[in-house]
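Let me give you the structure first, and then I'll get to my questions.
Note that this is a trimmed complex: some chains were dropped, and none of the rest were shifted.
To keep things simple, chains are lettered A, B and C as they appear, and every chain counts its residues starting from 1.
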Amino acid sequence: MHYLSDGFKAAFTILLSGQEETFNAIFTTLKVSTFSILLTLAAGIPLGFILGYYSFPGKHACRAISDTLMAIPTVVVGLLIYAFISRSGPFGGLGLLFTLRGVAIGQFFLGLPVVVSLTASATEQMEDSTRLTLMTLGASPGQLAASSLWEGRYAVVAAAMTAYSRIISEVGVSMMIGGNIKWRTRTITTAIALETGKGQFAEGIALGIVLLSIAFIVNGAVSVARKRAAS
Amino acid sequence: EVLRMATTTSTDNTGLLDYLAPEFLKDTGIELQWVSVGTGKALELGKNLDVDVLLVHAPEVEKQYVQDGFGVNRRQVMYNDFIIIGPPSDPAKIKGKTVKEAFISIATKGAPFASRGDKSGTHVLELDLWERFGYGQPEKENWYIQTGQGMLDTINIAAEKVGYTLTDRGTFIKYEDNYKGNPPLVILVEGDEALFNQYSVIAVNPVRGDHLRYDLALKFSDWMRSDKVQKMIGEFSLLGKPLFVPNAK
Amino acid sequence: MTYIYELENITQSYAGRTVLEVSELKIERGSILGITGPNGCGKSTLLRILAFLERPRSGRLLFKSIPVHDINEQLRREATLLLQETRLLKRTVFENVVYGLKARAIKEGLTRKVHSALEMVGLDPEDFAGRHWFQLSGGESQRVALASRLVLRPEVLILDEPTASIDANSARIIARAIVDAREKFGASIVLVSHDIEWSYSAADEVISMFSGKIRSKNIENIIQGPWEEGNDGTVLRYLEDGQIITAAGKPGNEYSMGLLDPGDIILSLDYPGNSSARNTLRGTVTRMNLEDEGRSILVTVNIQDTVLTSRITKGSLSRLGIVPGSTVILVFKSNSIRWA
């Protein structure tokens, strides 16, 4: 129990005293997760729409794969990416291991199935009359996609936020690919893992609170934007 | 210039590397970047040429590793020792006994014993001890808890189960520190020859990859074994208790 | 004569049931064609095919004399459909109406165009342009949906029940807007409505459909079963008040519908003496409509719950001197009834 109160106290101390290490981890987390989510949305929303909207052979298989990949443990994604970008792997020459770019690639694969599956299910749930309305107004396939997603914007935003949550809270990829190297690739979650591993639970909780504060601010910004878009 | 090292969690968690790395930079101009993982994973990262140097503690495995051509220049740098800890009430009555007596007493009384079960240096030693005392590894025994986790987590589990575990001293001191010197588990067996924990530096075999910084790895190895650093290691302490004993050869 | 659409043997089926079978239909460029027919007869299905929203299962469709193979948004931009189940986009009225223009990358005079489209359907742009989709009454939404089609000035304007839930006054405004669309930008127009009077007020010609087929270039009386067998090869329909309709031929089954052209019904004040017509039914005039720009009059007669409409000339009507409320005799031959 005392971890809780200690954790809250520690969280304030960290944020107020301006511990350089922690700010570095916060900054790293923001940088890599922003990059990852943008990549994920750019690829995932169109893919999800195609998967939910069009009928093509193998559609159900694709959907099943995407749904299943939502359940891939982050460390397994870490391992798989590692197999490719390790020096002894096929892309070893790119020098992605222990870099934030490497982490972003892994997080992209973590977020992608979430965005694809949730966007596809939002698209599936779209009323047929919305589709027909857009078609009768002369929308091209691209406009149809964009406008359908706009009609279902709540669900798309929810998909994005869910994916962002998965990305910002994951530790498997950041640890395996990033390596939790201090000042370089240490993110809040790997720092939490480190503190917890050291038995410094209060510090772990404090960092968790810091992470949640970031998520809270991001969510707040998104819902302000959403409210603005709705009106 | 950057030297990449894979090491075990004990060196990182105790803060030893945070203590040494800035000094290394100052002395050689080389930045030490390390990932702290289990011994097995550290060795695997070396095998895959993702790091240049290793700092690990599992002598038998290390020898095999070097023999297989994955590593070269294995050098001992320091040791700490293992201890058996348990609740102050000591239900298996092992306090002050030898390791052998203690293990047998725990097994016959069926007192909870937390094993790391993760092929770490500590785990390898523990298995070796059971073997030596003619027990074989207890597997599905109710009292034998295989945690598959790091040392501190394993200690915590032992504490929750009011049982025993085998740990390295460094982690225990850290554990004591977390409890402000008043921990639920205390040292019951220590000082036995069988409980030595040797740390070595191994360079990853440079013939296996062009990009490997073997030169830097050797510099690190030499630096670690220098008198100055050996002294620093000996002085490194937590709660006023020294953690490592330098023994470079 | 140029045709905007030519259909040959077009069929459509859903879930294995054929719901549309049009053996031939040609629509002249610049004409306003009305379509009517009972629920489920395939009107909306036909319109969806004309609007290139779905492909017919079989048959040949020519648009501007060119066979249509692939349907795509280029075609759809030339033929715009107002859906029966109208749905606004979740945007403001302005954005709804401007959507199709933006889709076509039109950038000039958007506000002016949108405002004039709203005025065409009788909505004050000042009041409505800024409203959200959920701030409209049923009829207002319907009119916004119509405005968002009118604003596009398409070559073909296809309207599925444009006056459902529109008040009579506004329906007149809309009829005028439709005629204007033809006159101002030469649109060809196809409209479906259950309001036959309104259809006539807007369309050049009204055709009627039945069970997926185009039955006649005319409004039809529909006589529902049950039919019973007569003793001389005819079938009989007993009406609520005991009078009987006699039909020739064989209905598909007991509940088949008989179709009767209003032009085949003669009105008379007395029972005719000797007549070859088997049917003479007495009923009350409930309605008289001027039809087809004054060329003929539709007289609606109720025989209790059965309603039959007869088409007569203005001359005949004056001669008979009937008014709503008069009792008249309907006379028609048994083989004027055809089977659906």
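In the analysis below, contacts are C-beta pairs under 8 Å (C-beta built on N, C-alpha and C of every residue); 3 or more make two chains touch, one makes a residue touch a chain.
If you're wondering where the values come from, they're calculated on a predicted model, not measured in any experiment.
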- Query: Across the whole complex, what number of copies goes with each label?
  - Reply: A x2, B x1, C x2
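The rule we apply is simple: only the chains that are shown with their structure count from here on.
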- Taking each chain's centre as its mean C-alpha position, how far apart are subunit A and subunit C in Å? 54
- Note on the structure: Between the Cα centroids of subunit A and subunit B the separation in whole angstrom comes to 35
- Message: Where in subunit C do residues touch two or more of the other chains?
- Response: none
- Note on the structure: The subunit A residues in contact with subunit C across the complex are 127, 129-130, 132-141, 143, 147, 150-151, 231
- Query: Considering the complex alone, what residue numbers of subunit B touch subunit A?
  - Reply: 4, 9, 12-13, 18, 33-36, 47-50, 150, 152-153, 155-156, 174-175, 178, 209, 211
- Note on the structure: subunit C contacts subunit A in the complex at 51, 53, 73, 76-77, 80-83, 85-90, 99-100, 103-104, 132, 148-149, 152
